[in-house]
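For chain A:
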Amino acid sequence: MMTLLHNDFVLEMIRLVLYAVGLIAFAAFNAAYLSLLERKIPSWFQLRYGPKEVGWWGLLQPVADGIKLLTKQLLVQRGADVVLFKLAPAMVVIPAIMCLATIPFSETLVPRNINLGLLVIFSFSAIHVIGTMLGGWASYNKYASIAAARVVAQNIAYEIPLLLILVSLVMITHSFNLHTIVDQQAGGFWRWNVLRLSASPLMPVAFIIYFICMLAESNRAPFDMVEAESELIAGAFTEYSGMGFGLFFIAEYANIVVGCALGTILFLGGWHCPFGLLPGLHWFLIKMYFLCFTVIWVRWSFPRTQFYGLLNLSWKVLIPIALANLMITAIMLKLF
Partner candidate 1 sequence: MTLAELTTRLQTLQGSTVTATDHSKQGVNLDITIASNVIPELARLMSEAKFALEAITGVDWLAEQQIEIVYDFTSYTSGIRVAARTRVSRETPEVATISDVHPGANWHERESHDFFGITFTGHPGLIPLLLPEDADFHPLRKDYGA
Partner candidate 2 sequence: MSIEAKSIHRETFVINLGPQHPATHGVLRIKLTMDGEYIDDAEPIIGYGHRMQEKMGENRTYAKFLPNTARMDYVAALFNSQGYVGAVERLAGITVPERAEYIRVITAELNRVASHLLWAGAFLIDLGGFTPLLYTFDDREQILDLLESVTGARLTFCYYRFGGVCNDIDDEFVAGTRQFISRLRSRMPMYHALITKNIIFRKRCEGIGPITADVCRRYGGTGPVLRGAGVAYDVRKAEPYSVYPQFDFNVPVYPEGDCMARYRVRMDEIVESLRIIEQALDKLPAGPVMAEKVPRFLKPPKGECTFTVESARGSFGVRAISDGTDKAYRMKLRSPCFSNLSLFQECSRGMLLADALALLGSLDLVIPDIDR
């Protein structure tokens, strides 16, 4: 038994538990405070104040919302497929948190440094499509069914340009390891992948495509066809109440955070300072939350796209450009 208390082992266990708790707390915290920002930022855009009653500057508003969601009953409507209905939120939220576990937040703060980190994120984020769709289908609600069909078509369409961009990125960086990819971008902002014009002159465009695909993959406006409230009320989540809805909510923001963190890692140099000085967690968070801000900013600036407009954008604009980027990258790699 004494060996169990071996120093390294205890530390390792503590580390694991801390990271597990920390990640779930991080996901929940992000869901809570990004949702507050989701109300505060548009209030600035729209000449309003936003929530300001609960706590100073509305800082306790997410707590109040959370308590409200927790105390509400999870209603299952008659005719719904109860098992799938309750399975769906878990299938959405677990992969999202698992993706978070591979994100290197700084040089040292890495929950799990996996060699195939990029691939892990992509395979796990593919699961949430099934979860959303099951939720929509199992709700036994026509609006939710339509949303379930939409989420699949949308995600299939946007996975392709996303993967094409990532393939070209992997060709440049020769690695699936997120830590390595960030380390290659050390130095100033001119070494970031987004400005790595020597690898492919289309890199800034590739970043924009990545951002668009990330919006579409996490079903954010202007691609929020899945929960288009003026058409489908709340889409796939129409029938969810209480914490069932809360889990979808957490997963949505966790997906945004993962997408923004990945954008930071892949294109914006991760934890490196733009001027090559003092790298660290704060730079990572600044960049990541700036991307999150942009996500919210985009949401409150534009109307929703049409469904076929969205598919057209993917097939007629994003995929050709991504393919072109891939080919240019390959040619440049071969030439230089």
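Candidate selection criterion: all candidates are chains of the complex that A comes from, given by their letters.
Please note the rule applied: contacts are C-beta pairs under 8 Å (C-beta built on N, C-alpha and C of every residue); 3 or more make two chains touch, one makes a residue touch a chain; residues count from 1.
Here the structure is a predicted model, which means the values were calculated and not measured.
Every option in 1 or 2 belongs to this complex, yet chain A touches just one of them, candidate 2.
Residues of chain A touching candidate 2 in their complex: 42, 45-48, 142-143, 146, 149-150, 221-222, 224-225, 228-231, 233, 300-309.
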